[in-house]
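Omission of a single protein chain aside, the complex is shown with its protein chains in their original locations.
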Amino acid sequence: MKEEVRERAKKVRLLILDVDGVLTDGTIILDGDRGEWKVFHVRDGTGIKMLLEAGIEVALFSGRSSRVVERRAKELGVGHVYQGLRDKVAPYEVLKGLLGLKDEEVCFVGDDILDIPLLQRVGFPIVVADGVEEAKDFALYVTRRRGGRGAVREVCALILRAQGKWRGWDF
Amino acid sequence: MKEEVRERAKKVRLLILDVDGVLTDGTIILDGDRGEWKVFHVRDGTGIKMLLEAGIEVALFSGRSSRVVERRAKELGVGHVYQGLRDKVAPYEVLKGLLGLKDEEVCFVGDDILDIPLLQRVGFPIVVADGVEEAKDFALYVTRRRGGRGAVREVCALILRAQGKWRGWDF
Amino acid sequence: MKEEVRERAKKVRLLILDVDGVLTDGTIILDGDRGEWKVFHVRDGTGIKMLLEAGIEVALFSGRSSRVVERRAKELGVGHVYQGLRDKVAPYEVLKGLLGLKDEEVCFVGDDILDIPLLQRVGFPIVVADGVEEAKDFALYVTRRRGGRGAVREVCALILRAQGKWRGWDF
Partner (left out) sequence: MKEEVRERAKKVRLLILDVDGVLTDGTIILDGDRGEWKVFHVRDGTGIKMLLEAGIEVALFSGRSSRVVERRAKELGVGHVYQGLRDKVAPYEVLKGLLGLKDEEVCFVGDDILDIPLLQRVGFPIVVADGVEEAKDFALYVTRRRGGRGAVREVCALILRAQGKWRGWDF
């Protein structure tokens, strides 16, 4: 881990995750009626639970709006869920105020150009391996794993390691 | 971007997309009853919305027929949807007349041999990375990303950049 | 195309396809009730339709049993569907007799060891790219594309080309 990445990861007290393309693999599965499915990954979920158990806050910020997201959030114990967002900076300011945090204490993981304004704001901006190039230009760290395929898990482990909170799972 | 590609992209006022294998990853997901699912991608959707906001028309031409396609079109704001087409040239001529466009103002993205007649007709013929070789022989541009996995997004960005309309998303 | 492959492909009048892992990508998608989904590919379907239009028979031989298979067969116009087979040789002998064919006029595409007895019997035995090594040892041709991802399409094109019946789709 590069020193700057470690320094930024050390300060994180809130992890904000984009949903489609970050917490999922970006696929939008639809049927002919009103059903919508999302594809999450079991090891991303384990990472989020580890982070929450270590006392770090987690929030989901989604551009689209779907009951599936609420369901996955509930399952993982994530309390902060904001959906249907074109602009992610405004709810970020609200949540930051609510939690009494500074920009440098926030990590945001995105994948697309709509994420750029928030990537520019937070202390630790991350983009997933299969995100668009324009977004990666604003990232301090690009994950090795793809969205919905371990990217979130990688970020959780990175933060926990930098903060020396990984030991609970070292056997 | 090669000069010829840029020149063709500059003139585009209508983007026609094949559905299965271009706007989706080509998978046909079926159950034992009458359900049918399609797999779209969030970043392709964002690309189409950007194109529409920039005033470029978008149409879906599908060889199969499914309510899922109408649903995705509605969600993205795509008004021109033609399904159940074995021949894509006839509806193309109709739509071209309706919109008062010339061949050189149309871009079509396909993936298979049934798309060849229309690829031969439009000014800017494109085939996705995982399309068949026979179709690629008629393409002026082959996408780097696969169908349903960012190919459409790549085309949207290419057109917007060539037309100098990308700036709204450059931060 | 190697000469022996071409010679075998020339004689094919019946193409038998295993289902899971050949016509699908091998995934078995289940819910908590009785639903079952299968993942087919649009370009495999187009290949089968081309073969049928060229007068070559197509049959599906499945080890499992599912209404999804009947549905996909109907959609493609495939009339010969045998399911729930542990042994594929017995129904093969029946079908061969019904159609008045010889072993050398039959091509079978499989992916697993249960397919080996039939691979040993037919004139043109094929295994998909992601099939098991034990089965590949009995194949005269191994596809470049994976099951459910274009392998069947590749076989259809190979047979049509060898028989000089591809011209209808050469533009």
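For the reader, a short list of remarks on this structure follows.
Lettered A, B and C in written order, each chain numbered from 1.
Simple rule for what comes next: a residue touches a chain if its C-beta (ideal position, glycine included) is under 8 Å from a C-beta of that chain, and two chains touch if they have at least 3 such contacts.
These numbers come from a predicted model, not from an experiment.
All shown chains touched by the missing chain in the whole complex, by label: A, C. Of the listed positions A:Phe40, A:Phe108, A:Phe124 or A:Tyr141, the one in contact with the omitted chain in the full complex is A:Phe40.
Check C:Val5, C:Ile29 or C:Val81 against the missing chain and you find that the one touching it is C:Ile29.
Against the chain not displayed here, chain A makes contact via residues 25, 29, 35-43, 45-46, 66-68, 71-72, 148, 150, 153, 169-171.
Within the complete assembly, residues 20-21, 26-33, 37, 63-64, 111-114, 116-117, 120, 130, 132, 134, 138 of chain C touch the chain that is not shown.
The rule is short, and it goes like this: only the chains that are shown with their structure count from here on.
Remark: chain B and chain C have CA centroids separated by 31 Å (rounded to whole angstrom). Computed centre separation for the pair chain A/chain C is 43 angstrom, with centres defined by C-alpha atoms. Touching of two or more other chains is recorded for no residue of chain A.
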